[in-house]
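First up is the structure itself, then whatever we jot down about it.
With one protein chain removed, the remaining protein chains of the complex are shown where they sit.
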Amino acid sequence: MTAPATPLVSGESGGPRPELIGGTARLPGKSKFVVAAVLILFLLSVARATTNSPDVTSSGTFGAALRLAIPILLAGLGGIYAERCGIVNIGLEGMMIMGTWFGAWAGWQYGPWWGVLAGVLGGAAGGLIHAIATVTFDVNHIVSGVAINILGAGVARFLSSLVFTPDTGGGITQSPGIQGHIGKFSLPFVAGGRILGWRSPDVSGWLERRRWFFLSDLGGMAKGLTGDISLLTILSVALIPLSVWVLWRTRFGLRLRSVGENPSAAESLGVPVYTMKYIGVIISGGLAGLGGAFLVLISSGIYKEGQTNGRGFIGLAAMIFGNWMPSGVAVGAGLFGFADALQLRSNKAVHALLLMVAIGLLLLSVLWALRRKPIRAAVCAVLGSGFLIWFLTSNRVPEQFVGFTPHLVTVLVLALATQRLRPPAADGLPYRKGQVQ
Amino acid sequence: MKLRRFLLTVAAPVSAIVFAIVLCSVILEAAGYPAFTAFHSMWTYGNKTSSLISIADRAVPYYLSGLAVAIGFKMNLFNIGVEGQYRLAALVAAAAGAAVTMPAFLEIPFIMLVAMLVGATWAFIPAALKVARGVHEVISTIMLNTIATGVSAYLLATYFQEKAKGKNIDLVPKTKALPKSGQMPALNRLLRAIGIHIPVGSDLYGFLVVAVLIGIGYYLLIWRTAFGYDLRASGVNPFAAVASGVNPKAMVIKVMVISGAIAGLVGMSDMLGFFHRYTTDFPTGIGFTGIGVALLGRNHPVGVAVGAFIFAYLDRSAQILDLNGIPREIVTIMQGVILLSVVVAYEVVRRIGQAQETKAAAEAATRLEGPAPREPVPA
Partner (left out) sequence: MSAAPAIELIGITKRFPGVVANDDITFSVMPAEIHALVGENGAGKSTLMKIIYGMQRPDAGEIRLDGKTVNLRSPKDAIAAGIGMVHQHFMLADNFTVLENIVLGSEPVRGLTLDLAGARQRIRELGSTYGLHVEPDRLAETLEVGERQRVEILKVLYRGAKILILDEPTAVLVPQEVEELFRNLRGLKAEGVTVIFISHKLDEVLDNADTVTVLRAGRTITTVKPADVTAHQLAELMVGSELPKPDTQESTVTDVVELDLDHVEVTSADGRPVLHDVSFQVHRGEVVGIAGVLGNGQSELIEALMGLRPVTAGKVTLHGQDITQWETRPRREAGVAYIPEDRHRQGLLLPSPLWENVMLGHQSQPPFERSIWIDQHGAVERTNEVVAKYDVRTPGVDVSAYALSGGNQQKLIVGREMMSNPVLLIAAHPTRGIDVGAQAAVWEQLKEARRRGLAVLLISADLEELIGLSDTLWVILRGQLVARLDPATVTPVELGSYMTGAGDEHAPLEALP
């Protein structure tokens, strides 16, 4: 018997059952969600105003955050499709790399929408390999995923050396530019979009320029999220409700989830377990590939070696943070995208982020103290004070630290998020057909 | 039985390599390159003495990296963070070594100790996060790799960088050089003593000896000590291990720390034997190669050594491909394919072995069974 791959989270870490899964799922209700969003924006306004760094909440930052969040979102959604059918997919990163390469190649050869398609197919091919290894051959999911990450990078490099030859203007580490562009869109009246050629007023842009406390920040956010956004972004965001519908409201989704919760039960009712797993993992790879294609087509315009930079893993972290729910993944991806955007926009903004993290940690500390968890309260208080002191005694964050802001945020969020999570019950477990008790 | 089991185990990697060669030949031919020429030239070039020495030098860091990963794999703990651990460790160890001058028999162990401590400390972070907060080590170690890159760049630029002298502008930031006592002698004389002619410019790094000792220590620790038993039990069946009295949290911390300490040594061979300092040119990616090496070698010290050799061999022999106008990146694919097919092959072999053993045991049990049950009593 292969040892089961550990689910990517353990609710009570360590405890009597090393791989124990936490208590009941508790997604924040809609109202809670709104309150949290307002609170975060408020904190951001405070950080923006006190440090006088408009980039913290500028439309540019939010626009960048959205652009940076999409690949993570897509990887995270990919993670959901795989893990909902019981396959842990550490290989998302490799599948994303496949997506970047094929996206760039087809984008360069035939245009951006072909790039989208090729990226999806490239990622799906990676998913197929993962499915063959884990479903048919019962290889430990994490081992297979790690191997696919290595293979993905190797394939991309090899193909680059074949195709992106110097005479094309590319090279082994980067592709030639993509032909053409994917269209953009602005929301009328909110971000000054056009209706039948008439340019509507740009309300949020106007608001942003006023520099009013909170309201301008709100304006910046609205403008950033609705102005000048790519059609591929809209398509990707639409995948969130689409996934909810597919997974919870269709026959296919019910069967897919049943395979991740109790494959024996599913098999006993005639659900083709292996087929469902194959489909889930292939979709997973396709979504990761789409994320890779997005990086190439929207974010950078060319393929560059290493441009995924761990986004597949961050997507997986977003999935865990989001409790294996599409909406939760969206929140997680937004968070990581925002952290990434800040580091790209300006050092000052990252410095302001220190203040926000400090305030957040100190608030969390108070919260834990009120809930009588002295150790957690103390840890948060110490960390929070540390960030506060850092903020107060410095003017900027060292250049070298700025680059890993999203990675650090990922670790911090996973460490601090309340781990009331519920992964699919059979996630990561080997399954052989016909072994029903 | 034992021989059969051994043959089965060896069959897996061999078939994986054969499969990889076949697949890569198909790819090469499809891309319009002569596959036979490619592999033939790799074989000839790889077997030259200068190549073999270079391969051994490359294999040592791969081996240590493989062992660092393997000890985690042994209990289903995935230390994907060897990459960050060894780079940070090499930097700090280089700085520490350059800062103090001691006799060689103290200086070299001192540098190694610093490296092990730094690696262990960096590995402690994901272990603590896993134990205290349930953060899966795969994600945290990967994030910490990026963070380690940033931190070491910062440390190098801010504290450890050797100031450029005079008008020379240093394009490559680097630490101060180690004192002579911190430079490990090569094993060339040993090779000459056993009659191997050493081409000019080739050096067999002395760290090979340390790697062999670490390999032996790894074997004893895992298969001969009570700690190793607990570790293996935790990997085979964590629930049973816990019920048998293993403290799972302590186990995670200990194993991660040991893994990090071994990882800390990964960069030492090149540093003590060749660079004598840390520079931004320092080899990268060894941590990820180690994952492949560990998988190929089934986490066994001998297997890992073979795995390290194969990967190093492929790396080195691929250099000849460029001269033949064949893209040497085919080797990266080959490594990936070997990796994936070897895990599949091991799984298939495991199933065959299991079926055989079950059958044998069932037959034995029937032989041992008493006389056939009595005839049914009619109702």
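Going in written order, the chains are labelled A and B, and every chain counts its residues from 1.
In the analysis below, a residue touches a chain if its C-beta (ideal position, glycine included) is under 8 Å from a C-beta of that chain, and two chains touch if they have at least 3 such contacts.
What you are looking at is a predicted structure, and each value in this text was computed from that prediction instead of being measured.
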Candidate in contact with the missing chain, chosen from B:Y154, B:Y219 or B:F239 = B:F239
Name, in rising order, the residues on chain B that touch the hidden chain in the full complex.
-> 1-2, 224-230, 232-233, 236-237, 239-240, 242-247, 350, 354-355, 357-366, 368-369, 373-379
If the missing chain were put back, which residues of chain A would it touch?
-> 1, 11-12, 15-16, 22-23, 25, 245, 249-251, 254-255, 257-258, 261-262, 264-271, 422, 424-425, 434, 436-437
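Rule of thumb we're sticking to: only the chains that are shown with their structure count from here on.
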At what distance in angstrom does the C-alpha mean of chain B lie from that of chain A?
-> 30
Can you name the residues of chain B that touch chain A in the complex?
-> 27, 31, 76, 78, 80, 129-136, 138-140, 142-147, 149-151, 153-154, 157-158, 234-239, 242, 248-249, 252, 288, 291-292, 295, 327, 329-330, 332-333, 335-337, 339-340, 343-344, 347-348, 350-351
For the chain A and chain B complex, residues of the former touching the latter = 2-3, 5-6, 8-19, 90, 129, 132-133, 137-140, 142-144, 146-148, 150-155, 157-158, 160-162, 172, 309-310, 313-314, 316-317, 320, 398-401, 403-404, 407-408, 410-411, 414-416, 419
